[in-house]
Every structure is written in C-alpha cells, then in structure tokens.
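Note that one protein chain is taken out, while the other chains of the complex remain in position.
Chain naming follows the written order as A, B and C, and within any one chain the residues start at number 1.
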C-alpha cells in the first residue's frame, strides 16, 4: 500500500544476529521497484558485510551500516556507513536536529586524510590489516568459506536432532546459527555452563527467544578446526545440561561435510 | 654390574617427548639404593616437571633439568637446573674444562638478584606469571587435569582403532601421545597436511619412529575443548590421508570420558 | 540576564584542548547560584577529568562527559557520561527525538552487568587496569604530578622566549600547552617536521589558531623524562624551522624546575 509515499525509508537487516536469519535485500529492492516507491533503502549489515554477499550498487542500497567486530575481525569500536547520493541529498534537507555526526563534516575532513573528531587510530590500523587479509583471500572465496563452514554447523545440528531458529534454508545465516533447545531446557544455562566450565563463549537467546536458543557464531578468521572446537564444546555442554545426543555425532557430521567439500575450492582456486 | 662403581652418573628421561613414554624415576632411585651405588642421578624433566609428579628431594635426584617451553607455558628460551649438594660438590672437583656456565658464578650472583650473564628478562617476567598460574591451580590439581585430558586422548586413539607407541599403560605419558599410523601411511604426510590444510601443529616422529608416529601434545594451559579441537583436526587429517575411521568416533570417545570424570575434581575441590 | 529562564543548560569546557585553557567550573556554578538560575550545568571534561581537579557533586554538575583517550590512558573509543538526578529527570521529559543512546536502557542493563548494545570489551578491561593505576597513585598525587610537569613545560616556554596561547596563569592548563610561534613561522610546518624528522607527535593549531600555535600534551602516564624528551624534540624542531632560541635552554629550565620541586611530593608522601 502506501500509495501516498509517506514511508520515507525501508529498513532491512541483512543478517539478524539474534536469530541467525538472513533476509533477501535484493528482494526488498525489487519490491520497492515493482511499486515505484521512492523510499530510501537502509540495510543493517553488521553481521553480514564482508562475510556474505552484499551488493550496495546493484541493489541500490541508500545507506548500509556495519561494524568492526564481525566480518572485519576487529574489536568493537568502529561503525561503518556507506551512503548513496540520494541519501546524502536527503540528509541535507532533513529537519531532524542532529548534535554530533555530520556527513558534511566527515566528507570534508576525509578528503584530507583527517577526521572531524578524535579517531580510533588503533582500530583504523587494525582495519588496514583486516582489509589486506580480505583482499588477499578474495571476497568470493570468503563467502564460499563461510557457507561451507556454516553448512558444517548445520549438519551437526541435524545430527544432534535439534532445529535452527531459522526455518527455511533460504533464511539460514552463514555467519551465525541460533539453535533451538528441547522443551524443558533453559538455553541460558547452556551458555553459562559453556563459559564457566569450558571457557567457551556461546551466544544466548535475546528478547523473544531468550531461554530458547543458543548461538554459535561462525564468521571472520575461521577454519574447520575452530568450528569443530565450537561443536565439541557445544556437545559437551548439551550433554552436561541433559540434552540427549550421541557424543561425537555433531562433530562427525561436520567432519564428513568438510571432507566431501574440501577439495572443491582449493582445486578451483588452483 | 659395575661393582667397581665406575659409573659416575645415571641419566633418566622422566618423559620422552618423541615417543610419549614416561619412565619410573623413583624406580631408578630404588635400584641405585638397592645396590648402594653412589652414582649421581640426573633427570631430564623437560616435558614432565610442572605437569606430572616429580619429587626431587624424595627421590634424591642430583640434577634435574627443565625448560620454559613445556609445562611452564612460555616460549623456548629458559633452561632450569636444580642440583643437589652432592652434585655441586662433584662439580667443584670435576676436571672437565668448562667455558661458559658455572654454578659458582650463578649462585653468587643470584643471591643479589642478578645474573652473571645477560638474562632473558622478558622470559623471567613470563615465568613469574606462569608460576602464579601454577600456584593458583595447585600442583595436585594440575597433575589430575593432565591425567584426565591425556586419558581423553587415549580413549580417542582406541576409538580410531590405533595404538600408542608406548605399549604398557604405566608408560603412557600424560603430556604427549605418540600415535602409530597404519602400515602404508607416512606419518610425515599427516603432520604436513594438518599444518598446511588445517593450520594445526601435530608433532612428527623422530629418529627410529620417523614416518611411523604422529604426536599430540597435551600439557600446560589446556582444557577439554582444546583437546577436542586437536582430536578433530587429527580425525580430519587422518581421513584425508586414507586412514579408515568413523568420523567423530575419537572426539565422541573423549567427550564420554570427560563427562564421566568431569564431576570428580570439581566436587572434591568444593 | 535571562530572567525568564529560557536557557535550559549552560555548557562549560573545563579544559580546552585546542588552546590549553582551563575554565573555572566552580565559578560557573557560583554564577548560576547567584542568580538562582535553574539551568542544567554541563561540563566537557574530556581532557581534564582524572588529570586535574573536578568535583561533580560539590559543583553540582548535571552532566559531565569524558573519554578514554586522555587522563584514562586508553585508546580512543569509550565515552563516559555522569549525570545528576536532575539531568535524568530532564531527559525523561525531553521531547527531542533520540535514536540510539538511552539512559533508561543503559541503567537497566548496567545493573545486571550487561550493556544494551555491543560493548567495547577490550577497552573496558583496559579501563579496569587504568582505574587501578589511578587508585594506586591517588587523585591528589596525580593532580600534583600533572601540575608539576606542566610547570616544567611552562618554564621551558619562558626560556625559549615564547608565549602560551592561554594568557593569565589561572587559565594555564595542566594537561596541554598551546604555544604561540613567532610571526612569520607556520606552526603547521613545525608539527609536520617534528613528526617526519623526529617521529614526535606535537599537536597543531585548530580553527582560529591554525598555523599560530603548536601543542604539547602532558597528561596521563607521564614522568619528568617524557616531558624532557618532548621539550628536546620541540627545541630541535623549532631550531630547524628558524625559531631562534638557545639549544638546551628550555630543557634546562624544566630540569631546574623539576629539581627544585622534586623532593616535595615524595617527602610529603613519606
């Protein structure tokens, strides 16, 4: 609806960290185009940009936001904004009072290599190193690696007899998996025990899924063994918390997946 | 045998890093005592001291040597020597020419907090931190933890259908396991592939067992998940190299062992 | 004036980083009290809190802001807000739309040890270490140390025959000195040369004083020798850039000041 075009911007989270659900940004763009709707398209790419495919120009995303602490493999501290000319123009005529961040100030200073505010220099140097790592591996290879490792996690979840929070495969996130625990089990206990007993940080459920899911993050500088270590820690903890599963079943399923798919990217790269 | 007491010193390696074999130092002392033999008892404790039980006074060890890079959880660089009065006296009358290290110089300088040669200050500060960690956990707890984690590795080896280089259980090392590969497999290939493909450092076979064993170290600042990560990496690599085993079997066996034994030390500590 | 009390908040920068000017926050409070003005008192304490005396309760400051990168001796990245009940109450009824930071969310989460947004964990751990350092030295000692070191810098500036940007002594900042360069010299050249030739970061002049001042910061984890190193670098650079001064004059004046005042705090502490 909104034939009067009162909606000024559509906001889309490409990858929802709390539930491990990936959304279809290209689909959002197509829907806006199909109705000739002039709304700006904003994308939260915090846990997707740099890890799964994102195409700001092709999808005409007007403002994309990301952060240093996910696919950019740095501590939390930097936010990234990438804006279209359309969004910049809208920002110039917007009447909402702003007190700190100004695109104008930022663009003017950036041209000279400076910042209008005190920059987080250490993180910027870290970002230089991260971008070098990313360029060296290549975005296509990074996306393929994330998909393969995420598939390993999903094979393990299947083997445990558990379900993901994200129902259909097209919504399965390649950067984080939120796993539903059986009735009667409190996922907060799983997270706490993994941390205290096995020094392993699993993610908890937030808001609506609090107590119902635990999460395994699988993005950034990550290989098969790190995934298998997380799965091992999850198996140990799930067993400790009373979830019935065959020890080694999840790890074994992931190993089988990794073996079946291992040769592919290497061979194609060569 | 040597009734003339021409043997001046007996040398015993408490834990043989290349083969994962633990020797009976107390037994060596008992054998010397049984024959009233005056030989000095020297012990190589590089991969044992701080990780498995060692009793210099009770066993009257005349010179024990260790290094920073194993149970002391530091980079290689420091060697430790602990000598008895009997060994110091022997050193004073020894006629072998020495050019560098002198117990006399070292003892004199150490009393003032200095060293007779340029000390590796950074490692000494690291040692301070290591010793604090060791004191906080307690040696008895450290020995129990090493034994439990090593048992997990041995359960995995059993589940894979493989054998340790150390045959009888009393020789099984709690700090490193050397695992025999099946006929026709070159263990050097396993070590190479683990490193190149999975960024995991397994140990190779040395000298007589070159090509025949690969090694998993399990000492120092180590928990269940780190052991399971190593076992996962080994499973992946063994499968890649043509060893037949059920994926997840070793990890699962270790998980079962950890679960069965987990409550014990915690409960006793409480 | 403002007898109608239309001004809702008075904003005071306790220490102006660009000019090295310290303001009288207690005086601002007194002026508000003298006229019974109900305005909120806001203080920018970025380059003052933790280094020079600040008394939020005594001066009834309604909102004080600081950052991790000055007296808290950390990388840039954390902002600190300390608000009065009066400011919180005002925030609750304020109608300005806000999109991110909410005192309510923050207070609710902080009680449980969590944050409503992804926290910069590394910096929080660093802050723990900084606060321990601060508590160990004691705020009074820290203020005295900053004053003594700043006086050393000011003695050097006198000896060079130069003037501070801050004219009267009561405005002299104990955390940063902005030094006026002679006519015909571009202070930006001084900053550039110090960095390129002597790997020393001096601050440049900003806005109105661009090209006219260079700045020496002197706060945080700092001792006499670090101040003398900065003064040495400044002398070398000033000479290179054509400023006439006697080599060693500034460093010598600072040394004399440090010697005359050295015994005092130590003796009193003992």
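The working rule: contacts are C-beta pairs under 8 Å (C-beta built on N, C-alpha and C of every residue); 3 or more make two chains touch, one makes a residue touch a chain.
Please read all numbers here as calculations on a predicted model, not as lab measurements.
S.K.: In the intact complex, which of the presented chains make contact with the chain not displayed?
M.R.: When the entire complex is considered, the left-out chain reaches B, C.
S.K.: Looking at C:16, C:174 or C:235, which residue reaches the missing chain?
M.R.: Residue touching the chain left out of view: C:235.
S.K.: Any idea which of B:119, B:138, B:161 or B:242 touches the chain not displayed?
M.R.: Within the whole complex, the residue contacting the unshown chain is B:119.
S.K.: Considering the whole complex, not just the chains shown, which residues of subunit C touch the missing one?
M.R.: These residues touch the chain not displayed: 197-200, 223-226, 228-229, 232-233, 235-236, 239-240, 246-253, 255-256, 258-259, 262.
S.K.: In the whole complex, what residues of subunit B lie against the chain that is missing from view?
M.R.: These residues of subunit B touch the chain that is not shown: 67, 69, 75-77, 96-97, 118-123.
Convention: only the chains that are shown with their structure count from here on.
S.K.: If every chain is a node and every touching pair an edge, decide which shape results: line, ring, star, complete or other.
M.R.: line
S.K.: In whole angstrom, how far does the Cα centroid of subunit A sit from the Cα centroid of subunit B?
M.R.: 42
S.K.: Using mean C-alpha positions as chain centres, tell me how far subunit B is from subunit C in Å, no decimals.
M.R.: Taking the mean C-alpha position of each chain, the two centres sit 54 Å apart.
S.K.: Would you please write down the residue numbers of subunit A that are in contact with two or more other chains?
M.R.: Counting only residues that touch two or more other chains, subunit A contributes none.
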